[in-house]
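Here the complex is missing a single protein chain, while all its other protein chains stay put.
Then we have chain A:
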Amino acid sequence: MSGTFVGMPAFPVAAREAVHDATLRGNLRHATHTIRAKRARAVGELSDWARLREAGRRIKDHTLRHLDRYLVQLEESVTAAGGTVHWAADAAEANRIVTALVKATGESEVVKVKSMATQEIGLNEALEAEGVRAYETDLAELIVQLGKDRPSHILVPAIHRNRGEIRDVFVREMGAWGRPAPEGLTDAPAELAEAARLHLREKFLRAKVGVCGANFMVAETGTLVVVESEGNGRMCLTLPETLIAVAGIEKVVPSWRDLEVFLQTLPRSSTAERMNPYTSTWTGTADEDGPRAFHLVLLDNGRTDALADRVGRQALRCIRCSACLNVCPVYERAGGHAYGSVYPGPIGAVLSPQLRGTASEIDASLPYASSLCGACYEVCPVAIDIPEVLVHLRERVAQGGPAVREGNRVVLRPARGHAAERAAMRAAGWVFARPRALRAGQRLASRTRRLHPRTLPGPGRAWSGARDLPAVPVEPFRDWWQRTRGGKDGGR
């Protein structure tokens, strides 16, 4: 499996493999059901959960509405505290900035805190191309990196791997990256964790440059917040001499008071913990303590385009908890890789087509990767109505229309491959506007019922490949109604 998502096929094609992979299905089913139940318990403990959720939604909406103001305030605060702020319009610019900053230190390796933003821009690959090695220090990210794999979950990127597979990756790959796995390593969780700890410790102690993301950035003080549960983040944030953070512009919150809400909702939604184990906050640089140089790269990469969309912008509220992935029945069967992005699951299906546009096959197929069951919306701690955004994006794919791409207003053309569907929808619309035509069609179906096959050829196999067709009744309801209670209604 390659390390990038470039050139991914459409979702249904990519999902097919996962659906038929029994090991993967088992791994995903076990993991998602476990965390699902734990989350429900953790959330159920709070009597004011609905109000916290609403507060989180409002804080994010307010911040997004005044994002220009808060970002400038953040830049001023970070600068005043001794940090340097860089602005990156897209992934390439962010990668150039980070690479140049690392090279300026003269170092050729960096340690990384788990970060979605750096995954999104493909930073590790960009650094590699310039001769800089990036070491992932989050356990699951380490597993993915060692296995030359791709992340398949926002919070637990190696969720598609079981213990035995992880052991094999450690034994096979650790030696090439540093300290090898201990002799006779088994798949016991404690042994695996200890192997990772030993392997990573030498990286922490040696590294001069750390790279991280941010869960939140507080505008009023210029404080960055990283929420993690292994302690590796704390190591990377405090030991290196230079710290470089890459964060999406939507991660800003106005004040410390706002953090209070999210530090309750995020841990319960993501890891089902009442309180997050390692919450690191830092403000610029401090003499004789922590990194001597701090850089913050503020990343747009499609976010402003999403912000311009009345319906779609709510996806920018996301705090990356992954509760929506854990309850999603489609994610559970298709796995994270099928979504062709570092953002899989329901939130990925609404984020990727907004951040990247709907031009590629995978991005045009993501809005359809949902049965619209609504479980994601129900658990979202910032109340993103994911089904609403999915349907909105389906409209964009099927019908085109106005959108903002790279800061410019454009009118998108309908995606290819929807002509037959469009014709069918129009034909159905024509029939449904004419009750008599509908009735004629129903009668035709009823009269020919004995000729109907049990399975369908061609595109119809999408239905009858796994499901029998319903039998068409002798007469539609409206004929029965008219026959038995006829004339009563006056034909309205």
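To be clear about the criterion, contacts are C-beta pairs under 8 Å (C-beta built on N, C-alpha and C of every residue); 3 or more make two chains touch, one makes a residue touch a chain; residues count from 1.
Convention: contacts and distances are computed from a predicted model.
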Given that one chain of this complex has been left out, which of "Acetolactate synthase", "Carbon-monoxide dehydrogenase large subunit", "Fe-S oxidoreductase" or "Amino acid/amide ABC transporter membrane protein 1 (HAAT family)" is its protein name according to UniProt? "Fe-S oxidoreductase"
Touch with the omitted chain, as defined above, among A:81, A:308 or A:438: A:438
Which listed residue, A:12, A:82, A:231 or A:290, touches the chain dropped from view? A:12
Suppose we count only contacts with the excluded chain; which residues of chain A make the list? 11-12, 15-16, 19-20, 25, 310, 329-330, 333-334, 367-375, 377-378, 388, 391, 393-399, 421-422, 425-426, 428-429, 431-435, 438, 442, 445, 459, 461-463, 465-470, 472-473, 475-478, 480-482, 485, 488-489, 491-492
